[in-house]
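All protein chains of the complex are present and in place, except for one that has been dropped.
We just call them A, B and C in the order they show up, numbering each chain from 1.
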């Protein structure tokens, strides 16, 4: 439950933004899987902050240490555990969070759920920082899937509703001490047909269940998605045809999934990210102690848009959902 | 896996469209739960076909028989099992399906997945008919949730992109021997704050995992959803305030869920349904035996739009996802 | 949970002794599995009562009806559901059970667990009758395992402590209006090496978890079992050797399992059954209503020893545990 995902390969993510460490335990990976640590680090670097002018200058050392399950870069078949030690955590930035929940964040919901025992510092377990261990697991799954000819590639489709100049939206938002969200599209190629279980464990169910683990995700659609609801069946149905011996569909409105099972066409889905809730502007919130409304400003350094850093996270989420079926 | 849902209360759906029966097994319901059988039947009738001119004239007798777990209308605490015997199944309608997959249906994907052993008649286990047992489970969960003051209500938001005159779209589609999809909005009120687990078992993850079990669903969004990706953080963040002793948010762009955990505000989500893949028009498909393209027409009687009948299905899916946390 | 077993193939058992029906849902069986219905019935008949003078004359019709997942005797890949309708249930035999728990039965524990809502008639869901659906599932698993060259065979080792004349013990117990228990030994041959997961999902853990689902089981041991605790390591260790290309052990004190993983040697385990709690003698119990001690006699017809009928149940339990790993 909760921070654990998978029916065959169980991914368990742990840690708090300002705790001693964050990490992941992966139980069920096959033995003999060679993990390219440089490729994994390169993947993690895509998520790490401070890489470009669009992301916070914080220099998090997202360098995983493997504690178990891997010997000489090859999986042993037993649980694989990796951690990232937390450093440069400026907890004082977050002292006010003990009493004042940040609008748009999980602070208040967690406060009620955990009865005040939650680690409120930097969002604790709900922090975007926890996507780092997600990417450790995802990066390993991606390597295993690529060995099977399956490629997962996500890209920014739009930011702040702008498809032509998405980066400009981020600049404008920063200037306004505000933030913007965006939409990421993910395409999975080389997917064999017949993968996915009916009903509750369909490929769409599983990818959705994994993707909503990424903070700020508010929607997901497959293939033509919400627009499919606006056209006729004759337009939306994808005709079958033979490409030599191989069965394909002429179009791919279904996004590679029919009845929860892959059709062999590319799996295509889009994910909606809300704007970063942390903004420089003053906001209205409450004080638990005062039991009254208060004005507050979120301190600390934050990305005006997390979408660029979320791209590898979407690939990671897709990888653990798909890999659970076929690794 | 597959047709089984739930971490605490396990809902297992079984049956094929043209098999002897369809049904559901629910393992984990508390003892002493009084099930109002009339209310349950009324709920099932909302999904049943042949009720209005918009749905197929087939008269399916969606009357569940309880085989286990309920005595004198009250749950015993042990697994609850209910079945609906299939009758009036005109299998001959589906003979061609053995060789020719219907565009937009799971036929081909299932054919590959099950190596030709799938029950192809009427879509077998992938048929929309299987939403009947989903609604049996959902109807029971809804009653249990209402006893806790939680109300789940879904409604048609638009059909074929039309919000003003959705029903007209269905008429036009039928005249054209075509079909249309639509969008259903679901609102859950009376939801306590603090429900849902972080990451993979967040309320959004779970509702999405349940909703994608309904055939033809291609997308889901919570709160402001995809539109949240197009506005600024200052606009999307919901300010906290006190309503007397109770904490609320001034707006509800977050759709009642923050970090996967409920905030106490109404849970709001929208589901996109593609048009019914079964249409009267001739379509392009393939013949497995001929290994070539063929023209085909889907025989049998079908709804030009399943959205009206899908409304209780969305409520049922929401109920089993939410109920799994709090019943 | 509860009446559901399996990590890959999920077996869910439902029903009450005196409810409308008992049955099983199996989610995850591969498609294309041919089920020999005659062989399955023959297996169920080994468990059924009234077959010999040692078991109750009740004539239960343990004839399963398959409602889903099987077409023309072959699995479709979707959930397989079978039910046995209950008939000849003499509920009046059990009226006193509403107020007076039977010593040695689950009556009282269930009464507390379900707050009085349990189906007390004949033990309800806790009745030995529920081993019939276990055997339906087990019988199917056994056929699938035999197709892989794996044979599961259980036998009576002793009854009432008597290995020479076990049946005589049953006669004596009946004459005394008493009952006896016994020990069943199960051997699994043709087992490949390397099956089973470390720690909590070892083959021993899984077989034990399945076997304790059979009423009256109070102990299980593997290989040399409890006697291994009484000898030296030099005696208990099984030396490895080559039988041609194949690695074997000279002895099999480990019972085919090392570290939870199969060694390729026969899996051997023994199961202890307590005496049937239902006896003709007068016993001391309590009355919930009177809140006082009462004398009581268990009415109805019961086996003086359930061990003979439990033999196929042990095979069934072993089959669903082993099959979950390798079918």
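Note that a contact is a pair of C-beta atoms (placed from the backbone, for glycine too) under 8 Å apart; a residue touches a chain by one contact, two chains touch by 3 or more.
The shown structure was predicted, so the numbers you read here are calculated from the model rather than taken from an experiment.
S.K.: Looking beyond the chains shown, say which of A:20, A:149 or A:300 touches the absent one.
M.R.: A:20
S.K.: For chain A, which residues lie in contact with the unshown chain of the complex?
M.R.: Looking at chain A, the ones touching the missing chain are residues 1-4, 8, 10, 12-16, 19-23, 25, 27-28, 31-32, 65-69, 71, 74-81, 83, 110, 113-119, 124-125.
S.K.: Under the stated touch rule, tell me which residues of chain B contact the chain that is not displayed.
M.R.: Residues 8, 78, 198 of chain B touch the chain absent from view.
S.K.: Just the residue numbers, please: which parts of chain C touch the chain that's not shown?
M.R.: 1-5, 7, 13, 101, 103-106, 108-110, 112-114, 123, 125-126, 130, 158, 160-161, 173, 176, 178-183, 193-202, 204-206, 208-210, 212-213, 215, 217-226, 228-242, 245, 247, 249-250, 253-255, 257-264, 272-279, 281, 283-286, 291-293
What we mean here is this: only the chains that are shown with their structure count from here on.
S.K.: Just by CA atoms, which chain is the most central one?
M.R.: B
S.K.: Compute the distance, rounded to whole Å, between the mean C-alpha positions of chain A and chain B.
M.R.: Each chain reduced to its C-alpha mean, chain A and chain B end up 26 Å apart.
S.K.: Enumerate the residues of chain A that touch no fewer than two other chains.
M.R.: Answer for chain A, listing residues that touch two or more other chains: 198.
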